[in-house]
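All protein chains of the complex are present and in place, except for one that has been dropped.
Chain IDs A and B follow the sequence of writing; residue 1 opens each chain.
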Amino acid sequence: IGEIRRYLRDNNSIRVSRSLRDTAYKAMQAKERMTAQNNREPTIEEIAKELDLPREDVVLALESIAEPVSLYEPVFS
Amino acid sequence: MMKPTNEMAVSFLSCSANESFGRAAVAAFAAQLDPTIDELSDIKTAVSEAVTNCIVHAYRDTLGVIYITCKLYEDGRLSIRIRDKGCGIEDVEKAMQPLFTTSENEERAGLGFAVMESFMDKLRVTSKPGKGTTVTMYKTIKRRQAEKNT
Partner (left out) sequence: MMKPTNEMAVSFLSCSANESFGRAAVAAFAAQLDPTIDELSDIKTAVSEAVTNCIVHAYRDTLGVIYITCKLYEDGRLSIRIRDKGCGIEDVEKAMQPLFTTSENEERAGLGFAVMESFMDKLRVTSKPGKGTTVTMYKTIKRRQAEKNT
């Protein structure tokens, strides 16, 4: 099992917060690029395929760059 | 009303740190419908407003539990129910009017319900003073099968 485990991980000790922000940034870039290409907004799945990531990772990444409402004034005011 | 094809329930404490968790949980569930980033962010914005209301109004100076239920229907409709057992709302109709707020001194804009209403297809609010409030929101995510064939 130790070996499976070593095999499964590529020794990534980067903090999730940073990695999620990177992914979110790439997702937003992919969205712009694909929207221009296809004349319509890509779905989450299409972006996930483009980035070669599971859909859930893209969703969680997007959450990392969303602003909380309960701490700050809403952006709409 | 149709039977849901999938559903989930999540509950968590009414602290600001969990606003993001509640939103992420709904987003993770809604992701099944394969929305666009924009559609997902509309849903998340509406959920944020509702959860924030539970934190800052319903459980104002206390810590309570926020309950979210999501249901998915065959036609791509998503329902999101956000419930608290907090102070409740005396006059729901009035509370839902744009710019109405009970916390004037703070930087709250009184636009929470207006935002939920405009970002979602439908909004229903029921409340009992002293018992709590239930906000139910609906949004249909268009099926993309058709587009995939092009």
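Quick note on the criterion: a residue touches a chain if its C-beta (ideal position, glycine included) is under 8 Å from a C-beta of that chain, and two chains touch if they have at least 3 such contacts.
Since we're looking at a predicted model, the values are computed, not measured.
Asker: Of the residues listed, B:6, B:103 or B:126, which one is in contact with the missing chain?
Answerer: B:6
Asker: Provide the residue numbers of chain A that touch the chain removed from this figure.
Answerer: Missing-chain contacts on chain A: residues 1-2, 4-5, 8-9, 11-17, 19-20, 54-56, 59-60, 63-64.
Asker: Touching residues of chain B against the unshown chain: what are they?
Answerer: Contact residues on chain B toward the absent chain are 6-13, 15, 17-18, 20-21, 24-25, 28-29, 31-32.
We adopt the following convention: only the chains that are shown with their structure count from here on.
Asker: Counting only Cα atoms for the centres, state how far chain A is from chain B in Å.
Answerer: Distance between chain centres: 22 Å.
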